[in-house]
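== chain A ==
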Amino acid sequence: MAEYLIKNGFVFDPVLGIKGDAADIAIKDGKIVETTALSSPKVIDATGKTVMAGGVDVHSHVAGPKVNVGRNFRPEDKLFGYKARSGIERMQGGFSVPTTIRTGYNYARMGYTTVMEAAMPPLYARHTHEEMRDTPILDQGAYPVFGNNWFVLEYLKNHEIENTAAYIAWLLKATKGYAVKVVNPGGTEAWAWGLNCENVHDPVPYFDITPAQIIKGLIEANEYLGLPHSMHMHANNLGNPGNYTTTLDSFKLSEGIKPNSKFGRDQVMHHTHVQFHSYGGDSWANVESKAKEIMAYVNSHDNLTIDMGQVTLDETTTMTADGPFEHHLTELNHLKWANVDVELETGSGVVPYVYSPGIKVCAIQWAIGLELALLANDPMRVFMTTDHPNAGPFIRYPRIMKWLMSQEARDQQFDAFKHKDKVIDATNLAGIDRELSLYEIAQMTRAGPAKALGLAHMYGGLAPGLEADVAIYDFNPNEPCAPDAIETAFGNAEHLFKAGVQVIRDHEIASNGNKRTLWVNAKVNENPQVMRDVKEKFLRYYTVTFNNYEVTGHYLPNPYVIEVDATQ
Partner candidate 1 sequence: MAISVNLITGRTIQQGVSMEAGKEKPAYTTACGIIELDPADFKKLGAYRNTNVRVTSKYGSVVVKAVEATQGPHPGVAYIPMGPWANMVVNPNTYSTGMPTFKGTPVEVEVAKNEPVLGSLELVRKACRGELA
Partner candidate 2 sequence: METVTLTIKNQPGLYLEADTITPDAFAGKKAEEIAGLPVYVGRDEHKLGEFFEISGKAGATAAETKIVVKGDLSRVKYIGMKMTAGEIVVDGNADMYVGAWMQGGKITVNGNVDAFAGTGMKGGELIIKGNAGNYLGAAYRGDWRGMSGGKITVAGNAGSDLGTFMTGGEIVVGGDVDVHVATHAEGGKIVIKGNAKSRLGGQMVEGEIYVFGNIDVMMPGFAYREDVDIEVDGTKGRFALYEGDLGERHRKRKGQTIYAKLYQQIRA
């Protein structure tokens, strides 16, 4: 493999603690190495430019059944937005739900190299893997959903942590999954009867268990296994005025639980798209930001990480395993609604949504997301996301950077709101003058998410031994610039290396890379009871046979297995 020396760039790297000093980064055999280890490298002059590790997205809906529903049922999302094939670049289409090809390229163009698919319905795992296989460049993993799974509900009703853990280990292997995802625990099962669980104590119909028991039990099972990532949480009551209390109740279920993982993470719960969970008020008329209250809790509890779910003020496509929420949304906006309930496991819904700057609530949502990041004491625990494509398409990350790094940019946006004054009244953002540094951005987009995923040994930094995922941006951090220059530069990486392969050269896609699929193989003690339960459920209630369930072989042409030993 070619050697590269990226010379004299302004480096921002939380792992090495470099805060914009000029430094050289060396690449050899796919890894970052000491500069002395190179013999005859290709030299890239990064003088006057910004150098960072490849971005890591902890939560994005980019592959799998509901994403493809979003594509296939929104031809209008692709109208006039296509890019023709040229050279090694294949054809690309779609705005809020891009094709897999465009997903890979557009992440790369922003300097991102690792993207985790946030919700994989286990029965559809093959589909998710097929899409990830056809997403170029990026390393990816997918989180199977557990929070409404019948096995989990039945085991945790009696607090059977060991059985839950054995089942998780089996399902991760069967689906080639990466982490334990929980979406509206109990609520999606309730939705199979047209109902919901609106708070952590709202019992799940028939199963005689509460969301609180599911949440706590899954955290404990996750730590029993010592998985790389923590339990990954989407709480009940998403998107409703006054829901911040449910969010705090959910956070509190992690109290007193310590991480048990050799992968270096400090949290036991990652709560995703917290913007959607930080609403005060009791109706859309008086909804207000509770980001302060939420961040006061996050800032004082080290065993918790969150991501933003930043609203970008675009027309987009919402999609979530939170089935009842999507039904609620389509009742509000009357736009087309797709729903898929998945036997024994989960559900999902998809609805287009227009976040208009002319609508007060949308502007309040915009402010709340930014407040979460700007009120964070520790940027290593608060990550940038749009919950793509729910709050907006991921291609807006550079715009979010702009808003986070520039009060002027935020003021410009405030001025563009139709209900500016009401928005200011309902939020805290206008009173916040913090402007994040590129170092803090690197924490929120690289080192932080990599650590939370248990992947700090591979991604998120530029220390020797890490994967050679390196982005070079045409941006001089030491020169004054208009806010829009931030968006332009970080949306259009000049060079990008993925595992040592130059995938972008002079702003153009230069290689389709060697994408890998990460999954976690957790070994547990043999558990005949769980295997008996699994086989019985397949025989009686599933519509595919046990032998046709596991994802194998060519669905993961380039797998990267993370081994966990949880045998005792």
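As a convention for this text, contacts are C-beta pairs under 8 Å (C-beta built on N, C-alpha and C of every residue); 3 or more make two chains touch, one makes a residue touch a chain; residues count from 1.
How were these picked? Simply put, all candidates are chains of the complex that A comes from, given by their letters.
Keep in mind that what you see is a predicted model, and the values were worked out from it rather than measured.
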| item | value |
| --- | --- |
| Touching candidate for chain A, same complex, options 1 or 2 | 2 |
| Complex interface listing, chain A residues touching candidate 2 | 73-77, 79, 334-336 |
